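One protein chain is absent from this view; the other protein chains keep their places.
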Amino acid sequence: MSTKLLSMRDAIARYVFDGASVAIEGFTAFICFAAGHEIIRQRKRDLTLIRMTPDVIYDQMVAAGVARKLVFSYLGNPGVGSLHCIRRAIEQGIPRPLEIEEYSHFGMIGRYVAGAARLPFYPLHSYTGSDLPKVNPHIRFVQSPYGEEKVAVVPPLNPDVTIVHAQRADIAGNTQLWGLLGVQKEAAFAARQVIVVVEEIVDEAAIRSDPNRTLIPGLIVNAVVHEPFGAHPSYVQGYYDRDNPFYLKWDEISRDGQRVSDWLDEWVYGVADRAEYARKLGAATLQRLKPGEAWSQPVNYGAYR
Amino acid sequence: MSTKLLSMRDAIARYVFDGASVAIEGFTAFICFAAGHEIIRQRKRDLTLIRMTPDVIYDQMVAAGVARKLVFSYLGNPGVGSLHCIRRAIEQGIPRPLEIEEYSHFGMIGRYVAGAARLPFYPLHSYTGSDLPKVNPHIRFVQSPYGEEKVAVVPPLNPDVTIVHAQRADIAGNTQLWGLLGVQKEAAFAARQVIVVVEEIVDEAAIRSDPNRTLIPGLIVNAVVHEPFGAHPSYVQGYYDRDNPFYLKWDEISRDGQRVSDWLDEWVYGVADRAEYARKLGAATLQRLKPGEAWSQPVNYGAYR
Amino acid sequence: MNAQATSFTASEMMIVTAARALAGAHTVFVGVGLPNIACNLARRTVVPDLELIYEAGAYGASPARLPLSIGDPALVSGSIAVMSQADLFSFYLQGGRVEVGFLGGAQIDRYGNLNTTVISDYTTPSVRLPGSGGACEIAIHAQRLLYIMRLSKRAFVERLDFTTSPGYLSGGDARRRLNMPGGGPHRVITDKALFDFETPTREMRLASLYPGVSVEEVLAHIGWPIARAETLQVNEPPTDEELRCIREELDPLGLYRL
Partner (left out) sequence: MNAQATSFTASEMMIVTAARALAGAHTVFVGVGLPNIACNLARRTVVPDLELIYEAGAYGASPARLPLSIGDPALVSGSIAVMSQADLFSFYLQGGRVEVGFLGGAQIDRYGNLNTTVISDYTTPSVRLPGSGGACEIAIHAQRLLYIMRLSKRAFVERLDFTTSPGYLSGGDARRRLNMPGGGPHRVITDKALFDFETPTREMRLASLYPGVSVEEVLAHIGWPIARAETLQVNEPPTDEELRCIREELDPLGLYRL
């Protein structure tokens, strides 16, 4: 088994090019801030950023000027309020105008599914009576060939790069995650290139002990990055908690462009990599975010010889 | 939590009515022979039998005269050869003519998905250049609204009853399975009524210790049947092996209508229930089918308080 | 219900009213904030068997703490099932398995149509709101919809700036004509009164008042001449037990006391 291990720096340098469409997925959980920060540090430009919920990571990336366009379905700081940097970009063109392409959650999910399954469209019951199709010409309707019924469709989405965070993978990129699965699998299969970022690198034997837990096979993975705490202030089920105080604090910081700049200087440009970021966060914070234990009951797959 | 536990006899009597469409799913694995045999014993009639791979269980049910129609995608004794009883019904109308409605595997999967998702159709890239659409008018083609591309579609499938075998459930029907997942989830969500048959009834706490393993929620389950060895001669991952010698033996038995009758008399009509069937199989057979142990490595979901 | 003894806030009255509206329900699609507290209160009072479904992909969640977001890890550990969002939206929501959906938004009109997208124009908005998320699908598929919104003339408007999620559209049987499977808006729970849509035109209607609130106080916050039920009931105030649950168990920090 040949290794796909790369540093985050090398993975981003190799696979995220200026003008690329990039999906960093993860629904509240598993959001790879480490990858987003490295993209900012490498001053990538003109990216199309794709995410169901842009969240604080895309707020930071938009503020840093890496994005030309945003494809999304929910533009909020979850449980807190607005994403002020993205709002400034949309409402005032600061730091630069931001093109948007907007769906509902199910529409975004469907786009990834169609992209992963090489389908020309994904049908869903949505958008009837909504103004969304009026502002997004990609949302269309088709007639069922079995009756009068019409159904909405969305086109496939194939990001140039999808970045997925998870608990563990082997060096070939066979990746297991548990907790909120979100659209991690679909976004990975839909992508032209896949970077997997994990808390732990494990032996192939660990993967093979529970094959139903493998959502993303090494087959579709280009790079594996070992990056503990790579999702902070988002979280990784069983590894660390969501840093809710940070999400609340970002609501304040992000209202002021200067404070955002200062924050980026200190926490992104000012650190070399995620390891330095984690040291800077400090042991007390990491300790505060450490959950108790709640182990799955193991299951017997049986040895068949 | 109110219990949904029923005996197999009561579950079949309550939910499988004459003329019903019934899906007993499971791809090679998890095939609920116990349910099929109880349907034969209760002399249900005019059923539409639905399965991707009718397998030996539907061969037996067709021979016993319960079926009017078969909806399927692969008509073989897996790894062995023909399903001779079903062939006699199709080729010679014995014991009665059998209507067929035929798809490919992906077409059947898509029909369940559309049924489960309340979609008017499921699109797939298949059937181009094949004669299948000529003999099955339900297979149609639609034009993509995003270009010239045409894509095949199949209509939703909503069985009156789906019967799913699995390793374990709690008394509310929250069901976990591992191994070959087949279309168990999709067939259950597509059904009007769901009977879950399991090797073990477990505490709700076992289910909650690993929620990603729960494929079928009690929400959609009408009855839970506790039926150890209920899938024999098919198998249940980690519990018992496939009885390959029986599949080979059925190839001989099934070539001769009289031998099939004798077999049904002895092993279906001649036993009261699956417990008696298992006793009749005997300890040596059950021991022969017992696999060694191969446990999944447990994962930590974390305690968040 | 036992007698009301304690004073309570408008938010507490909203939470209690929302929880009571869940009586008899089996499954609810939970939003964050007030709906989240209301659903958990309902489980402790009127519907112990209520199963909570979160759009993040958790079914039968049993959170040990009140989650800040609908993707909180506490919704995962110990829940009955956690699945991909493709499965959640396809098989649970679109599959018709969700009974009650909770929604809220920046603007609502008389037919229960909802705006969570923009204030003013879409391409040059004065305020860019979060957008649909799953709201558009919840509005279409849930068997019945409960809205939770504070009364204000900016929110209860004659005409939406943008329709994100459909209520009864232009009223009457417009939903049915468009083959929408869900039942549409059922109640609007506000900080002053409760509204329903129990008329053939499916126009929002003042159904009952909270204790101490006058009809005029309500009408002053609604941007159109709203209909009212023939006899206006007054909602029961929170019981001691409901208030104890909220204050001691569900929101000990008082984040939603206001």
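Going by the order they are written in, the chains are A, B and C; count residues from 1 in each one.
Please note the rule applied: a contact is a pair of C-beta atoms (placed from the backbone, for glycine too) under 8 Å apart; a residue touches a chain by one contact, two chains touch by 3 or more.
What you see is a predicted model; the values in this text were computed from it and never measured.
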item	value
Missing chain: touched chains present in the view	A, B
Option from B:Leu5, B:Ile94 or B:Leu180 whose C-beta touches the chain left out	B:Leu180
Residue among B:Ala29, B:Met61 or B:Leu281 touching the omitted chain	B:Ala29
Chain not shown, touching residues in chain A	1, 113, 116-119, 174, 185-186, 189, 204, 207-209, 211-212, 214-215, 217-220, 301-305
Chain B, residues in touch with the chain not shown (by the definition above)	27-29, 52-53, 72-76, 78-80, 82, 86-87, 90-91, 102-106, 109, 112-113, 124-132, 135, 149-150, 178-183, 185-186, 235, 237, 241-242, 244, 247, 291, 294
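Rule of thumb we're sticking to: only the chains that are shown with their structure count from here on.
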item	value
Distance-maximising chain from chain B - centres being C-alpha averages	C
Euclidean distance of C-alpha centroids - chain A vs chain B, Å	37
Whole-Å gap between the CA centroids of chain A and chain C	29
Euclidean distance of C-alpha centroids - chain B vs chain C, Å	40
Chain C, residues touching no fewer than two other chains	58, 72-73, 76-78, 82-83, 94, 181
Multi-partner residues of chain A (each touching 2 or more other chains)	124-125, 149, 178-179, 181, 237, 241, 291, 294
